[in-house]
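Here the complex is missing a single protein chain, while all its other protein chains stay put.
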Amino acid sequence: MHESTFPASVADSGSQPPGFVLPVRVYYEDTDAGGVVYYASYLRFCERARSECLRAMGFEQRRLLEGGGPIFVVRSVRADYLSPARLDDSLIVTSVIGKLRHASVCFLQRISRGGVLLFTAEIKIACVSASGSRPTAWPGALRECFRAQLYPSNLS
Amino acid sequence: MHESTFPASVADSGSQPPGFVLPVRVYYEDTDAGGVVYYASYLRFCERARSECLRAMGFEQRRLLEGGGPIFVVRSVRADYLSPARLDDSLIVTSVIGKLRHASVCFLQRISRGGVLLFTAEIKIACVSASGSRPTAWPGALRECFRAQLYPSNLS
Amino acid sequence: MHESTFPASVADSGSQPPGFVLPVRVYYEDTDAGGVVYYASYLRFCERARSECLRAMGFEQRRLLEGGGPIFVVRSVRADYLSPARLDDSLIVTSVIGKLRHASVCFLQRISRGGVLLFTAEIKIACVSASGSRPTAWPGALRECFRAQLYPSNLS
Partner (left out) sequence: MHESTFPASVADSGSQPPGFVLPVRVYYEDTDAGGVVYYASYLRFCERARSECLRAMGFEQRRLLEGGGPIFVVRSVRADYLSPARLDDSLIVTSVIGKLRHASVCFLQRISRGGVLLFTAEIKIACVSASGSRPTAWPGALRECFRAQLYPSNLS
């Protein structure tokens, strides 16, 4: 189960988890006729957080795209929906690095509202050549940034 | 007013308008917490209809993109929301060519449900060079297709 | 032409337009395979700006929805696409009130990047009863807020 990758102390305490933090507001575009946030919208929020996390590390994805550098593709998503977010909610997306491999990385992401955890996801991203076909090692500088954000319990 | 570009007889009769017809089903992704279809979703439906219209004429946009051919960009939207569509609705998008110019074309698009008109739009598309910077004449074959679909009242 | 509703001095100067200002970042979700922002995404950005504008005036739309109060529906969109926005762009959405009527209001919205105007829209919103069927006068407090944000040239 992926939830165990979030240390119990964090999951239980409801305290502000570590890692990169992005606030997200819920607008009409994110909701559906059920009156809550549409299930795919949480993945959009998570992608925004990963992009801002990369930007904070000094990496703009468009420059990578245009420079013919390696690109990052989602390989898998393991997501759990614990409680629904709603229109006008002010959410917090937190992101840490759970696993770092030669050509992939695993983001552990959580969405909460007022300290209440609503959604957790473990999203595996691969680094591939610009043509999109072959796994490629992370650029050294990015690898170092990821390593610095590795979640402590995953350092073993 | 852009509605006048749809001849009154069509607008009034509620009869099946002429032109290219695409059925569209409304899913949760298209709706919002107000219980109706989100206002930008109608533009997605219209774009699908234009894409299918081009495909029916023998033009696949991806091949144009990859072939370095001209690309089509939206220049303006004039849209009127007459009555809301809802989850599970079975809609019809109809598209005709309202004006054909050297390097632009105007699609007149309407969305209806069971003969009731819900939405009309006049969407101007420009043909530009692959780099996106300069207006470019329509490829001859495409121009002929557009001409064949020109709405009669606009033939003058 | 709706562009004339933006006073020439503002459109020409490229100076920071007046009104409510919302910064918006462009993410992958907003773009398409053409490499630019998808045309319907601009309407999502505009809706976010209107929501934040209402929130700044003290009105949360969810509370209105849940309280059975009047709801706001889009009646028309007049939008012009001047230049494309791209991945990672940092955009500014500005919103002013162009016209205020008994049961409708017209938002003039502009999206720019680094002082360059990319997109303008005139979006008419109607106030209707919770059932969605009948035009309803704006709540007095909201009407006063709109009036205070009326664009000067429209005060006549």
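Chains: A, B and C, in written order; residue numbering restarts at 1 for each.
In the analysis below, contacts are C-beta pairs under 8 Å (C-beta built on N, C-alpha and C of every residue); 3 or more make two chains touch, one makes a residue touch a chain.
Since the structure is predicted, the reported quantities are computational estimates derived from the model, not experimental observations.
The chain we do not see here touches A, B, C in the full complex.
Within the set C:Leu87, C:Ile111, C:Ile125 or C:Cys145, the residue that contacts the chain not displayed is C:Leu87.
Only one of B:Ser51, B:Ser83 or B:Thr136 touches the absent chain when the whole complex is considered: B:Ser51. Even with one chain removed from view, subunit A keeps its contact list with that chain: residues 33-34, 36, 39-41, 43-44, 47, 62, 65, 71, 73-81, 84, 132.
Annotation for subunit C: contacts to the undisplayed chain at residues 28-29, 31-36, 38, 40, 86-87.
Against the chain not displayed here, subunit B makes contact via residues 25, 27-29, 44, 47-48, 51-52, 55, 60-63, 65, 86-88.
We adopt the following convention: only the chains that are shown with their structure count from here on.
With chains as nodes and touching pairs as edges, the resulting graph is complete, every pair of chains being joined. Chain closest to the overall centre, judged by the mean of its C-alpha atoms against the mean of all protein C-alpha atoms: C. Summed over C-beta pairs in contact, the chain pair with the top total is B-C. Centroid to centroid, with C-alpha atoms defining each point, subunit A and subunit B lie 36 Å apart.
Once the centre of each chain is set as its mean CA position, subunit A and subunit C turn out to be 30 Å apart. Subunit B and subunit C, compared by their mean Cα positions, are separated by 23 Å.
Residue positions of subunit B touching 2 or more other chains, listed in rising order: 33-34, 36, 40.
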